[in-house]
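What you see is the complex with one protein chain gone and the rest in place.
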Amino acid sequence: MRLRDSESDSRFRKEVRAWLAGAVSDLGPAPADVDDWAARRAYDRRWQSRLQDAGFAGIDWPRAYGGRGATPTEHLIFLEESAAAGAPDLGVFFVSQLHAGPTLIAEGTERQRAFHLPKILAGESVWCQGFSEPGAGSDLAGLRTRAVRDGDEYVITGSKIWTSFAFVADYCELLVRTDPAAPRHRGISWLIMPMDAPGIDVRPLRTIEGESEFAEMYLDEVRVPAENLVGAENDGWRVAMVTFSFERGTAFVRELLDAMSLARGLAAIARRVPRGTATAWDDPGIRRDIGTVAAELDALWALTKRNVSRAEGDGTDGGGPVPVAGGSAFKLSYAEALHHLGEVTMRVLDRYAISLDDLAGAVDLPLGRHLQGQLHAFAISIAAGTSQIQRNILAERVLGLPKER
Amino acid sequence: MRLRDSESDSRFRKEVRAWLAGAVSDLGPAPADVDDWAARRAYDRRWQSRLQDAGFAGIDWPRAYGGRGATPTEHLIFLEESAAAGAPDLGVFFVSQLHAGPTLIAEGTERQRAFHLPKILAGESVWCQGFSEPGAGSDLAGLRTRAVRDGDEYVITGSKIWTSFAFVADYCELLVRTDPAAPRHRGISWLIMPMDAPGIDVRPLRTIEGESEFAEMYLDEVRVPAENLVGAENDGWRVAMVTFSFERGTAFVRELLDAMSLARGLAAIARRVPRGTATAWDDPGIRRDIGTVAAELDALWALTKRNVSRAEGDGTDGGGPVPVAGGSAFKLSYAEALHHLGEVTMRVLDRYAISLDDLAGAVDLPLGRHLQGQLHAFAISIAAGTSQIQRNILAERVLGLPKER
Amino acid sequence: MRLELDDDQRALQASVRALCAEHFPLERTRTWTDRDSFDRRAWRTLAELGTFVMTRSADEGGAELATVDAGLVYQVLGAELVPGPLVAAALASDLIDEVGTGQLLATVVERPADGQPAVLRHLGLVDVVLVLDAAGIWRVEPADVDARPVTSPLDPTTPVWLATRLPQGERVGDAALAARWRQRGDVLTSALLAGIAVKVIEVAVAYAAQREQFGRVIGGFQAVKHLLADGFARAEVARAAVDAAAVTIDEPGGGPDGTAAARAVAGARVVAARAAVANSKTAIQVHGGMGFTWEATPHLYLKRAWLEENVFTTPDEAAELVARTLTAGEAA
Partner (left out) sequence: MRLELDDDQRALQASVRALCAEHFPLERTRTWTDRDSFDRRAWRTLAELGTFVMTRSADEGGAELATVDAGLVYQVLGAELVPGPLVAAALASDLIDEVGTGQLLATVVERPADGQPAVLRHLGLVDVVLVLDAAGIWRVEPADVDARPVTSPLDPTTPVWLATRLPQGERVGDAALAARWRQRGDVLTSALLAGIAVKVIEVAVAYAAQREQFGRVIGGFQAVKHLLADGFARAEVARAAVDAAAVTIDEPGGGPDGTAAARAVAGARVVAARAAVANSKTAIQVHGGMGFTWEATPHLYLKRAWLEENVFTTPDEAAELVARTLTAGEAA
């Protein structure tokens, strides 16, 4: 084992770092208004163009499909350097780059690939995810949105929830039920739905963080060409599992690095928050709390590197996707660590834990992102498989204990 | 609500306190060797005699059966004053006084009562509990020890575990299966087994605390008179539930008071354990940890008083046994608090957490009972219904959630 | 010694609960975020029940009830997430009758150490600011406070202001009364927290009993059942501690200087704050994705709990105080 980069990784890191320094410096600030989708899209697209010009677009995609074909390690290095440089993350292209593109590469038709992949790489198309439904959360296979074949079209009726970026999306990766009579997992299909099709009603969904990245989506007899099917009809559950497989390994890297930055920021805040006649930092119990949660996050960074190493393989053990053990252990532990960070944050801020924005003036504390981060912990312990589901997965698929009855 | 004693309770408390002061002062120390059962029995009997002479024996038993007929509140006062005075607890008479006696009063024949109750009150007979089996722990109704009727005797074969005080017991309250064909709960009977019957093999069972109060008991065709049946044949499950109902409310009072004393002792120890250039107590994080666990125990003392008030009733709400909500909430929370106390204990003792005995000489710390108390937390979270079972009870019987399938 | 609720106390809680259901339904109160939206008529209705003067003498328009009865009522107010300066009203009515009747609203704030800013709740709503310090209680006009409102308050239903310094004001109470206010305010705040702890589990149980996933109600999964059982137990322990603390301060020697009372009050805060926060988190988790939406209610309990747990004292300060009582009498 080694932490040092190999020689080629080291060259890659240098290249990325040098490029980022320049590219970030004249990018300008992100739009202040998170609800200004046009501005957010324009900003993210500007960054995506720069990535493409520099050859970093689709960094982990195969070269054959316009990607860079970077190894998982190189991908990790890129994410690490991007966070360090304060570069934008994928933004509105999250779904298109992490989900839709890789799914089309694996399961799409040549025609679908030829049409969509270049647009995705260029930042010309935004995708949203239409998987979850009000009645199908943890139990995704319980989805009920119906798609009925009518000639060379599907006619879709139902509702979706948690469709991130729906307000600005051009396409939706949509899971629909095409065979209600089949067993739950067997009657589902994976469709590309253009978001300008008539019958789509998107309504904002505010989260407890106060943000509006998500939406509810109501579909009323929306017509989608049958050629937009990805994979075979009624084989959509398998395709969705392929989609999710791309979420593992590196999907939480930027998140984790941001959380590590929150821990450092919390130490800095602690030095300014009054506590008794001194500051919170002067209290050894507070220091230990901060140190403990920083140690947890450091350990998760080590686990991330291990998971990426596994995904990469070294020829002797085959490599391949991140095993479920590492992926679920990470997700579960990361959710716990974020909740812990939130608890420590509340103790440090104490009576000044009063706003989701930074405080300025009378007391000047950059606490906004810390308190939002705390609420965000619930997104991690609930979304993409709740902590309860992760525990089931570990217990049943890794530890071999009996399945839930 | 009031915390103050009523006038009559206040008189009772004064009477108890005055008597205890004298009775404890010339009692002498408890036997040093916990394995010296003869000495323990003699010591506990001496105390029981004094209780009986003073009219405190069977404090919560009805007067008709030789008890004092004290109210639950008086019982609580008696336990509180006993702990404060450092009086012995029930010791080897735990099962006879808390389980067997009350069960015989409720379910025994006149003959059984006339024979056993006076002996129990006088401290002349020691009972042990023969309920659990190696294969029937949380699932008590899964017990398999067989009792076959043969004329006017039952012939018993099987094995029991966690038979406390078996080495010194004269009788055993024994649950046996008398009808293997009946549904699990319907084929069980409650028997009085004399411990001098041939075929009983008792082996010590050491716990993780290093103590040997418990035993395994092997029964090989042990013959017990049929008249020793308590309640009807095959009705033993119901009788056992009656037995358990006496465990609630005040069963953990002495335990809790001892834990509160541990918390105070821990504060005193913290002032003597070196930590950096000062002591553990100089660390505000340590002080908060100790204060937090003390607050938890104080809260459980408040809950105990509430449970006892409920058991007593005031005429307006009927009174009666401690409701399952209060009992299970107490048991569950008490186990958590004891585990928490154990964690704090380890932090305070730090590098000196090295022995289950007190340290003397080089470093003089009375840590023995603290480290044993920590291990004892598992007895609370496992015995008499694990914390998992308590949660099931609360969820199903109090919150009305579906039963386990 | 008697720590169980009697019939009168249950009836008292029921009447407050009924009033809240009618006048403070959560679907309405969640938007009462400023002077315009806050329903003063509902507030007066609450006051007319005697809510803020329960412990005052009959001569003073009160019901001569014990602090524990006030605590029981405040548990209901916490459970129903009633907005507005509830605890301040119960204190300020000692001095200002119109606060007791609900005609005026007041907020109470501790004067911070030099150079430290003050956090004022409900400043935009209130007619009176009462400042506590070592010397006593001082009345300040809201307009005289140089403060700015906090944007995006953590608890969306409790507006908060920050002031660099507070005017001296007019002295309206002595140091002894200030100390009693702190003690009573502390207990009533813990009562609000205990109420949250109890109610939010009821909300989560109700959701878990009807929400289906994998072909069964999620309340049938042991993981969910145990989360809720733990929450129920925490709430039971918390309200026992809060009731005991409220009873203690009415006992002889139960004033602000008494060790037993100080310990009981501080200990109640420790367990009530943790129960309120932990149970609210449990409720969000049990609600799953729905719990992550602004529209659902669990986050409102969590955010209220976060704000209230630091009022009059903090869980950390309270834990320290309990620890100090353990070695009372020993050399420091």
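Each chain gets a letter, A, B and C, in the order it is written, and its residues are counted from 1.
The rule we apply is simple: a contact is a pair of C-beta atoms (placed from the backbone, for glycine too) under 8 Å apart; a residue touches a chain by one contact, two chains touch by 3 or more.
Bear in mind the structure is a predicted one, so any value in this text is a computation, not a measurement.
K.L.:
Omitted chain: which shown chains does it touch?
P.N.:
Computed over the complete complex, the missing chain touches A, B, C.
K.L.:
Looking at A:53, A:220 or A:298, which residue reaches the missing chain?
P.N.:
A:298
K.L.:
Which one, B:137, B:194 or B:323, makes contact with the chain that was left out?
P.N.:
Only one of B:137, B:194 or B:323 touches the chain omitted from view, namely B:137.
K.L.:
Can you list, in ascending order, the subunit A residues touching the missing chain?
P.N.:
Interface residues of subunit A facing the absent chain: 1-6, 9, 73, 76-77, 263-264, 267-268, 271, 281, 284, 287-292, 294-296, 298-300, 302-303, 305-306, 309-310, 312, 314, 316-317, 325-326, 328-329, 332-333, 388, 390-396, 398-402, 404-405.
K.L.:
For review purposes, identify every residue of subunit B that touches the missing chain, sorted by number.
P.N.:
132, 135-139, 142, 161-162, 205-208, 210, 274, 277, 339, 346-347, 350-357, 359, 361-363, 368, 371, 375, 378-379, 381-383, 386-388, 391, 404
K.L.:
For subunit C, enumerate the residues touching the unshown chain of the complex.
P.N.:
221-223, 226
Throughout what follows, only the chains that are shown with their structure count from here on.
K.L.:
Looking at CA centres, what chain is most distant from subunit A?
P.N.:
B
K.L.:
Report the chain closest to the protein's overall CA mean, measuring from each chain's own CA mean.
P.N.:
The most central chain here turns out to be C.
K.L.:
Would you kindly tell me how far, in whole Å, the mean C-alpha position of subunit C lies from that of subunit B?
P.N.:
38
K.L.:
Counting only Cα atoms for the centres, state how far subunit A is from subunit B in Å.
P.N.:
Centre-to-centre distance between subunit A and subunit B: 53 Å.
K.L.:
Multi-chain contacts only, two chains or more: what residues does subunit C have there?
P.N.:
Touching at least two other chains: 224, 316.
K.L.:
Specify, in ascending order, the residues of subunit A that touch 2 or more different other chains.
P.N.:
Where subunit A is concerned, no single residue meets two or more other chains.
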